[in-house]
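The complex appears here without one of its protein chains, the remainder shown in place.
Let's turn to subunit A:
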Amino acid sequence: MFVPFVFVILFFFVPMAWLVATSMSTHEVGSPPVFTGTLEHYARFWTDPFYLETALWTTVKLSVVSTVLALIIGYVLAYYIAELPAHRRGLLTSMVVVSLSVNIVIRIFGLNVLLMSGGAVDSALTFLGMPKVRIMYTELGVLIGLVQIAIPYVVLPLIGVLAAVDPALKEAAESVGANKYKTFWAVTFPLSLPGVVAGTLIAFTLNAAAFAIPSLMGGGRVKMMGMMAYVQATVQGNFPFAAAVGISLTLLSIVITAIYLFVINRTFRTARKAA
């Protein structure tokens, strides 16, 4: 009990506190950061339109949109798998699990081969007579990557809750005259909310801090905050600014998560009251 606690304090809380301290230190090339309690790095990030537009807005936009898209696509797949008879869910579920357990770098590699100019998607679009679209090294490419990586995290908890929905409830709704859509929105969807919340929270937290995807699919053109913190620290050697970006990103992700949970809780409660 004692050992794990000390371990977490020493290797998680101390480094995080250290990062906060670093973000409030002065930066001078060639010498280690000196703690002065300055907020200049935060001020630099949060007032410069360049950082706000390129890094902050890109990060928020891409992580929110990708989470919503992953939820829609993942929900369809999870719903289909959950509707299958139990003995036939195994193959599809295990493929989703395999996809989840393959390293992110490898999955991005596969996507890049598929999306690169002259690749399968490109050729298919040309074949269909569609105008040429640049996907790789654009925001669209990064978005596709974020959605692809996030889907398994959304699908798996949803299969669990959707398969647990009692069919008798759906039959009851249909017996009082509700059609398929009405039954879905009034019965199935509310019951699946815990799975929706669990999946989207993981997807959002992962995507807000995405590093490998913008790095390999954005070609340095699509700047997200996680990647910026990395470049600032390892390439520029500006640890204080990197730390300020990192702490800002952490707080941003926690605030958006809190707002999301608050909204879900409130709508869910009013929905229950109305029903």
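Everything that follows uses one rule, which is that contacts are C-beta pairs under 8 Å (C-beta built on N, C-alpha and C of every residue); 3 or more make two chains touch, one makes a residue touch a chain; residues count from 1.
Heads up, the rule we're going with is that contacts and distances are computed from a predicted model.
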Item checked: Chain not present in the shown complex, as UniProt names it (candidates "HSP20 family protein", "Acetolactate synthase small subunit", "Xanthine dehydrogenase family protein molybdopterin-binding subunit" or "ABC transporter permease") -> "ABC transporter permease"
Notebook entry, point to check: With respect to the chain omitted from the figure, which of A:Leu52, A:Met95, A:Ala172 or A:Leu261 is a touching residue?
Noted result: A:Met95
Check: For the full complex, which residue in A:Val76, A:Met130, A:Ala172 or A:Leu261 touches the chain that was left out?
Finding: A:Val76
Item checked: From A:Leu52, A:Ala120 or A:Val263, residue that would touch the chain that is not displayed -> A:Ala120
Next item on the list: Would you write out the residues of subunit A that touch the absent chain, in ascending order?
Entry: 1, 3-5, 7-9, 11-16, 18-19, 22, 32, 73-74, 76-77, 79-81, 83-84, 88, 90-114, 118-120, 148, 151-152, 155-157, 159-161, 163-164, 195, 198, 205, 208-209, 211-212, 215-216, 226, 229-230, 233-234, 239, 242-243, 246-247, 249-250, 253-254
